[in-house]
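A single protein chain has been omitted from the complex, and every remaining protein chain is retained in its original position.
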Amino acid sequence: MARLSYLDAGRAALAEELARDPLVWAIGEDLGRGGVFGQYRGLTETFGPDRVSDAPISEAAILGAAVGAAMTGTRPVVEMRFSDFALCAVDELVNQAAKARFMFGGQARVPLVVREPIGMWRSSAAQHSQSLESWYAHIPGLVVACPATPADNKGMLKAAIRCDDPVVYMEHKNLWGLEDEVPDDPDYLVPFGEARIVRGGGDATIVSWSAQVHVAAAAAEALAGQGIEAEVIDLRSIWPWDKERVLASVARTGRLLVTHEAVAVAGFGAEIAATVAERLGRDLKTPVRRLGAPRAPVGYAPPVEDAVRVSRDAIVAAVTEMMR
Amino acid sequence: MARLSYLDAGRAALAEELARDPLVWAIGEDLGRGGVFGQYRGLTETFGPDRVSDAPISEAAILGAAVGAAMTGTRPVVEMRFSDFALCAVDELVNQAAKARFMFGGQARVPLVVREPIGMWRSSAAQHSQSLESWYAHIPGLVVACPATPADNKGMLKAAIRCDDPVVYMEHKNLWGLEDEVPDDPDYLVPFGEARIVRGGGDATIVSWSAQVHVAAAAAEALAGQGIEAEVIDLRSIWPWDKERVLASVARTGRLLVTHEAVAVAGFGAEIAATVAERLGRDLKTPVRRLGAPRAPVGYAPPVEDAVRVSRDAIVAAVTEMMR
Amino acid sequence: MMHRIRALEEVALRGLADKVVLGAIHPSIGQEAVPVGVMGHMSADDLLLSTHRGHGHTLAKGASATAMMHELLGRVGGNCGGKGGSMHIADFEVGMLGANGVVGANIVIAAGAAHAIKLRRENRMVACFFGDGAINRGPFLEGLNWAAVFRLPVLFVCEDNGYSATTRTATMTAGAGPAARARAIGVPAVEVDGNDVLAVDAAAAELIGAIRAGDGPRFLHARTYRITGHTGADPATYRPAGEVEAQAHNDPIGRARDTLLAAGVAAAEVDAVRAAALAEMEAAYGSARAAPYPPADQAFVDVQDIGSPAVEAY
Partner (left out) sequence: MMHRIRALEEVALRGLADKVVLGAIHPSIGQEAVPVGVMGHMSADDLLLSTHRGHGHTLAKGASATAMMHELLGRVGGNCGGKGGSMHIADFEVGMLGANGVVGANIVIAAGAAHAIKLRRENRMVACFFGDGAINRGPFLEGLNWAAVFRLPVLFVCEDNGYSATTRTATMTAGAGPAARARAIGVPAVEVDGNDVLAVDAAAAELIGAIRAGDGPRFLHARTYRITGHTGADPATYRPAGEVEAQAHNDPIGRARDTLLAAGVAAAEVDAVRAAALAEMEAAYGSARAAPYPPADQAFVDVQDIGSPAVEAY
C-alpha cells in the first residue's frame, strides 16, 4: 500500500502496464510534457517518445489510429484531454472501435483504452464540464469505467489496458488531487461490473459512481446523524454494472436512490431506476428515485454552475422524504 | 387532406416552408438529385441550387456551417443521410449548436433542423441501422423528434423548421413508403411534446415512437383479440416528451410497457419507465416494463438482424404476462 | 485478377436482381486496374484498409471469392460469418482489415495500423484505398498528417472515378485535387491513369519501394471511371448522355486485353481467363445460395468479452 493521489494512481497504473507489456503505448496531445493535468508526467522520459507519444490536435486521428493500431495487435491508451473533445471522434469510437469485432465476424479485437476526463471543474463552463457516460453505456461493444477512488483508478486502468474490448475510461477532473491508500501489487486489477459497497446500511440504497460517490457518502454520513442508515454503492463501471449487488441491496432496503452528476434526463440513473423498478417493483417500500443535473448546459459563474450540481443536501432531503 | 407517403409528406413540408420563408434552405450530399432516398426530389429544380444545395462529403462542415448560418438568421435544414453519419459531426451538434444560445448568454439562436434517418432497414448492417435518439434527449438545448406517420412527418418537420431551437429530426428509413392521409393546410403544425393516442384502452399503456409505434399497434390489435385493451401512445417527440399524457394513461391502466427499436440499455425507454416508476410507483398494478434491442450491433444476415428487433409477439407476450 | 473482380461483381449484381444479395452493393466495375496494379506489390503480410466499394481490393488482396460471395448473401461461410455484408467485408487472414461504411473513416485507421507496424518494428506496410469524395472529409487531413508526422509505412490510394454517389465530385471540391492536397500535407504524391494497369503497377512499384525503404507515406492519385451506378440499384441517370459510352474504350480490362494481344498473347488465352473467372464466380454464387443463414444467436456473439449480450441480452 502507498498513499497516492487519484492522478498518481492512474499514472502508476499506466507506468506499470507500459513496463509489463511492450505492446502497450499511449498517445495524446502534450503527453511529452506530462499531459494537460500531469497524468503522464515523467512517462515519456522513462519509456521514450514512441511509447508515450505526443499527437497532433487531431482527435479523430488519435482515436481512429488507435482503432487501427489495436486491430493489429498493440494496446493503445489514448488521451482525449476532456471528454468534451472526444465528441470530435465519435465516429471512430462508436462506428469503428465498438463495432469492428462484431461486424467483421470476430476477426478483429480492438483492445484500446480511451481516457476522457469528465465532470464539472470549477468554472470550466459548457464545453469542458460534460459527463456523457450514459451515451457510451448505450453503445454495444463498449465497456465504460468511472472510477471514484485512487485505488480504483489504479486497478481499473490496469484492467482496462489488459482488457480486449474498447474501454471508455472516464476519470473525474475534480478527483485528481484526492489521496488514499493504493495497493502496490503489480497485478492489482479491479474487475469491471463489481460494485464497491462504500458503506453498509439497511434503510435505503444510494447508487452512484465517479465523483458523485463522495457526495453520496457525505449524505449518508449526515443521514446517519438523523438515524437513517443508507447503503452507498459505488458502481465503478457502468457497463457492465453490478445489477446483482444493487438488486440485492434494494431487495433488503426496499428503497433506491440513484444519484449522478450527469444530466438526469436519459442519464444512466434512468437505466438503474428502471431496472430496479422492473425487477423489484412489487417489493419496494417507496418508489425509486433519481437525482441528476437539470437538463441545462453548465455555466461559468459559480452560482450558475452550482445550480446544476446535485448536492449532499439534495440527497439527504430525498432520502429523508423516502423514509416517510 | 391528401394521401401521401411518409417520404412525400416530408418533402411537401420542406417545399411549403421553402416557399413560405426565404430564410429557409436545405443542404446535404446529393440533394440536387433528390437525396439518397428521394426526399428532396424536385426541390432544387423549384427553389434553385442555393436554396436546396449539394454539399461536399463533409458532415462536420455541413452541421458546423448550419450552426453559423443559423446564428446569423437563416434557417438551415441539413441532411445527414443516415443518423450513423451524424456521428461525424457530434462536436458541431452537441458542443456548438446545442450550447451556443446558453453559453453566449442568450445572444444566439440556432434554428436549425438536422434530418438524420434512423433505424433498421433490411440488411443495412452495423453502420447504417442505428437509433440513437436517447443520446440527443440527454443533451440540453436540443429538441428530438421521431415521427411515425405521414401526417406527423409533415406537421413536425414544419414545426421543426419554424422552431428557434436546434431540432434533431429522426425519420425512420423503414417508413418512407408508408401512406396515409395528410392535411393540406400550409400551417398544419404538430407541436412538440404532445403525444398521439394511437388507440385507447384501459388495461395497459404501451408507449412507443417512430416505426416501433406500428409494431405496438399491431400488438395491441392482437391483444384485443385476447380481450386485453391496451392503450398505445405515440410520443412523436422524445424531447420534450408528453409526460402528462403518459402519466395520466398509466394512472388509469396501472400498467406501463415502453417499447422502442433502439438498444434497451440506456435507451429512452429507461427514462420513461423510471419517470413512471418514480411518480406512480405506489399505484401500479404491475411493475413497469421495457422492451428494446439487446446490447448488440445490428448484423447483416436477416436472422441476425431480426434477433435484435422487438417483435409484435414480444410485445404481446410482455403485456399478457403483465396482466397475470 | 481484373477478370475475377469483374466476374465477381457481375454475378453479385445478378444476386441483387435475384434478391439474394440483400444489402446495398457498390460495384467497382471499370475500376479494377487500380487494386490489381497496387496489390501486385503487396504480400499477405501487408495490410489493407478498404471502402464501401471494396470487392476488388478484397479479392486482389487474396480473399477467397467463395467466402466473399457467401458474405454478400449473408450466409454461413462468409468472411464475416454473414454479419458484415458487402460494406463490412474483411479477411484478416490475408491482411484485409475491413471495408468501411463510413467514407474516409478508413484513412485514420490505416494510419494507426501503420503506426503499430512502426512500433513493432515490423517489415510490412499498409495500403489504404478511398474515393475522390473522401478527400473532403476531415479524416483525410488528419490521417495523412498523422502518417507523415510519424513517417509511417502507408500508401494512400485515391480512386478518382469523378463521382461521389450522384454528385460530380469536382463541383464540391476546391483546389488542384487529391495529389496537391496530399503534397501540401507532406505526403509525396504521384498521379496516374488508373485504367492502365501497367501504369498503376509502375507507379505503385515506385511508391511502395520508397515506403519499404522507410521514407514514410506515399500517395497515389489514380483517375478511373465507374461504369455502373453508385450502387447496384442506381441507374445513374444523372450522368450526361453518352458519358458512359465515351468511356467504353477506356475500360481497363479492354485496354489490358489490347495490350496483351498487341504483345502477341492469343485472344483465346485471354478469353479463357475471363471464362475461368466467370466459372469461378458462378460456382461461388451457387455455393453461397446453397449455404444457410447464420443462426439468430450469432447476434450475441463477438460483441465484447466484458458485459457481453451473450451472457445477458438486456
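Order as written gives the chain letters A, B and C; numbering starts at 1 within each chain.
In this section, a residue touches a chain if its C-beta (ideal position, glycine included) is under 8 Å from a C-beta of that chain, and two chains touch if they have at least 3 such contacts.
Just so we're clear, the structure is a prediction, and the values are computed from it rather than from any experiment.
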{"item": "Among shown chains, those touching the left-out chain", "value": "A, B, C"}
{"item": "Option from B:Arg33, B:Arg101 or B:Arg115 whose C-beta touches the chain left out", "value": "B:Arg101"}
{"item": "Option touching the unshown chain, where B:Ala60, B:Met120, B:Ala151 or B:Leu284 are the choices", "value": "B:Ala60"}
{"item": "Interface with the undisplayed chain - residues on subunit B", "value": "23, 25, 50-51, 55-56, 58, 60-61, 63-74, 76, 91-92, 95-96, 100-108, 140-143, 163-165, 192-193, 239-240"}
{"item": "Contact set of subunit A toward the excluded chain (per top definition)", "value": "29-30, 32-33, 36, 54-60, 84-85, 88, 122-128, 264-265, 292, 294-297, 299-308"}
{"item": "Absent-chain interface as seen on subunit C, which is shown", "value": "136-142, 144-145, 148-149, 171-176, 180-181, 183-187"}
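Here is the rule we use: only the chains that are shown with their structure count from here on.
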{"item": "Furthest chain, CA centroid comparison against subunit A", "value": "C"}
{"item": "Inter-chain centre distance, subunit A versus subunit B - centres from mean C-alpha coordinates, in Å", "value": "30"}
{"item": "Overlap residues in subunit A, where contacts from two or more other chains coincide", "value": "91, 95, 102-103, 140-141, 239"}
{"item": "Residue numbers of subunit C (touch at least two other chains)", "value": "80, 82-84, 88, 100-102, 138, 303, 307, 309"}
